[in-house]
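Provided herewith is a single structure, encoded as structure tokens, for subsequent inquiry.
A single protein chain has been removed from this complex, and every other one stays in its place.
Order of writing sets the labels: A, B and C. Residues in every chain begin at 1.
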Amino acid sequence: MGAVMALGALRQTAYRHLEPTAWPKKGLSPLNLFLVVLIFIAVAEAVLDTEPTISRGRERLFATVEFSIGIVFLVEYIARLWVAVENPEFRKYRFPRLRYALTPIAIIDLLAVIPALFAFSGAPSLLLRFFRILRILRLAKLGRMSNAWDDIREAFYDRRHEFSLILGLLVLTVLISGSLMYFAEADAQPDKFGSIPRALWWAIITMTTIGYGDTYPITALGRVLGGIIAIAGVMMIALPTGIFASSFTEAMDRRRLSKKGDGPDA
Amino acid sequence: MGAVMALGALRQTAYRHLEPTAWPKKGLSPLNLFLVVLIFIAVAEAVLDTEPTISRGRERLFATVEFSIGIVFLVEYIARLWVAVENPEFRKYRFPRLRYALTPIAIIDLLAVIPALFAFSGAPSLLLRFFRILRILRLAKLGRMSNAWDDIREAFYDRRHEFSLILGLLVLTVLISGSLMYFAEADAQPDKFGSIPRALWWAIITMTTIGYGDTYPITALGRVLGGIIAIAGVMMIALPTGIFASSFTEAMDRRRLSKKGDGPDA
Amino acid sequence: MGAVMALGALRQTAYRHLEPTAWPKKGLSPLNLFLVVLIFIAVAEAVLDTEPTISRGRERLFATVEFSIGIVFLVEYIARLWVAVENPEFRKYRFPRLRYALTPIAIIDLLAVIPALFAFSGAPSLLLRFFRILRILRLAKLGRMSNAWDDIREAFYDRRHEFSLILGLLVLTVLISGSLMYFAEADAQPDKFGSIPRALWWAIITMTTIGYGDTYPITALGRVLGGIIAIAGVMMIALPTGIFASSFTEAMDRRRLSKKGDGPDA
Partner (left out) sequence: MGAVMALGALRQTAYRHLEPTAWPKKGLSPLNLFLVVLIFIAVAEAVLDTEPTISRGRERLFATVEFSIGIVFLVEYIARLWVAVENPEFRKYRFPRLRYALTPIAIIDLLAVIPALFAFSGAPSLLLRFFRILRILRLAKLGRMSNAWDDIREAFYDRRHEFSLILGLLVLTVLISGSLMYFAEADAQPDKFGSIPRALWWAIITMTTIGYGDTYPITALGRVLGGIIAIAGVMMIALPTGIFASSFTEAMDRRRLSKKGDGPDA
């Protein structure tokens, strides 16, 4: 009986250390701070591992680091599953742990553990590359630590009509620009403008002002059209940015105001 | 007599299903939703049809899809012509159907039907390419489904003085930049800067910050001028975007407020 | 005596037709409208004249057009000089016509007449090119027709502290970025980064996001530095644009309000 109560108290303590919103003090718990640092190490290791000039001859070192980090993330996953019953949000369900295991963040946690299992064993090339990208996605584990996503979602939601309108306009502009260029340049450069999908690559790279220089009009008609499309497209693409920037600042200001209103200290 | 009345009732029902503003419920009618989906299919088909690596060997499939879609759009066109007399906007004219047939959206509808007629017959190369672009323009048929154009027109109208001023300034800046570069680089690169129209291509691609890399100054004077033009031009081109973004957001906010004021529910 | 009075009345009438602010009706006088059109024709002619694929074989046509336009501009210049004594702004001076002749717009008018004198005679290559650019600058003659320059000057003046601060920061950022890249890449690419002035060309073309692709870092250190400079520089360059856009809109709004306040009709 005492052992059960001790275990309950331990689970309660573990929950407070693992769940950021349950931590009584300001900022993150030491345990979560350690996990944040570990996520950054894991991502840096995953990025450098793919570069042969860095990883060649150090395969064992990289595999050991990967495997060790994987063990810690596995323990973290099991611990979070174990303390899920302490979370009021999941306690109301019949199977709180199963409910927790099906949240997006828990699924990411589980996926993030998999690559470590193949750290030492050789995997086929394409699957290996997929695992390597999975390791980068461990960054998404950080999402738990902040309410940033809410701000961004809110900023998008506030201006959803503007965005859907502009997105539609953007698709229309890109399609029409690409089609016109296909009409003007298809004969002169069949490999680059010989079909609308090919011309669309030019349209996107031009309208975002990236301009790699791999495709550009060479005929007189193509250049006149290209100049007009360039100016029109630049304005089109920059529009959602301006709208989102102001919407995002507004959303952040609202949050700050509502926080001030919560506590007795303004 | 009963048949005429039945036909009248049918036309009334068809009108409600075809005209978005006449649909009593929220959103689009099932018929219009189907037409929206069909427009997207038609455009996707038109885009992929031009790419030989996709369409080669599937010419019959593409032609059949194109022809079928064309039949539906033809039926739609005739139906809209038939129900035009139900529309209060056109009923006041002597020939409501002729009046409707001359609206821009009806002309687009008619043009969108033409390419399907040539789906199976071979057309000469240039005309064929023109028809293909016409198929992309079917996207404009979507314009009927939303009041987006009003917002955009209003945003432009609100700031028309600013835009005309900036457009003038832009033309002046592009012309002067091109002329200066023609002066500086004409001897060093006669094929790229040997005339003002050629230098204007450089000026537009530089000022929009696209920078393909097909033309750039190589002389010392050209590079000093190019650097100054680059910085000045970037600011010049980005100006209308900033102004339009704020004007567009204002126009959307006004519309939202006026909608709230219409009904009893704030 | 009557002849002098008739001449005075004619001068008064000519002044009203030539000076936009003295025209009693709305918009421009027919004479000024004709001059605006002629300026556009003169500029288009000057641009196309430099392109050999267009002007070759049509030298006589271009020279005739140029000469005829020049005659009209010469008559305009003399007429404006003649009516300057009617302008209250210049009447207060001892030599009103000399005072007018020394205004920037009158000097531009005079310069714009010169190229026509050499329309038929051959001029040395460099001087010829200079005259051709002078013909483009005829666009500046349009400045007389609008009060656009006041809005732009006011928008700049309102935020002059911000602009001078940012300009200083910009020069500093470009210089430091170029210097760092010179340090990192001078050994690997001596022809492109072998001196700070050469590296500055890279810095400007990168920070304005033009990115021609003629110079870019190839060493590992250069790419890491280049990535950081790219992100920092993009924000730096875009700053004045954002500030100027809002300042410009404010200046235009103020003008609109003050205009409404002037007359009895709101």
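We adopt the following convention: a residue touches a chain if its C-beta (ideal position, glycine included) is under 8 Å from a C-beta of that chain, and two chains touch if they have at least 3 such contacts.
Only a predicted model underlies this, so the values are computations on that prediction, with no experimental measurement involved.
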In the complete assembly, which of A:A14, A:L28, A:V43 or A:A232 touches the absent chain?
A:V43
Sole residue of A:I136, A:A188 or A:A220 that reaches the chain not shown, by the stated touch rule:
A:I136
So which of A:G2, A:P24 or A:P52 would be touching the chain we can't see?
A:P52
Please output the residues of chain B touching the missing chain, sorted low to high.
209-213
Interface residues of chain C toward the undisplayed chain are 159, 161-162, 165, 168-169, 171-172, 175-176, 179-180, 182-183, 186, 194-198, 200, 206, 209-213, 216, 223, 227, 230-231, 234-235, 238-239, 241-243, 246
Note that chain A touches the chain not displayed via residues 43, 46-48, 50-52, 54, 129-130, 132-133, 136-137, 139-140, 142, 146, 148, 151-152, 170, 200-201, 204-205, 208-214, 237-238, 240-242, 244-246, 248-249, 252
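Going forward, only the chains that are shown with their structure count from here on.
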Half is the threshold here, strictly exceeded: which of A-C or B-C has more than half of its contact pairs identical to A-B by residue number?
B-C
Express in whole angstrom the distance between the two chain centres, defined as the mean CA positions of chain B and chain C.
33
Using mean CA coordinates as chain centres, what's the gap between chain A and chain C in Å?
46
Find every residue in chain A that makes contact with two or more other chains and list them.
209-213
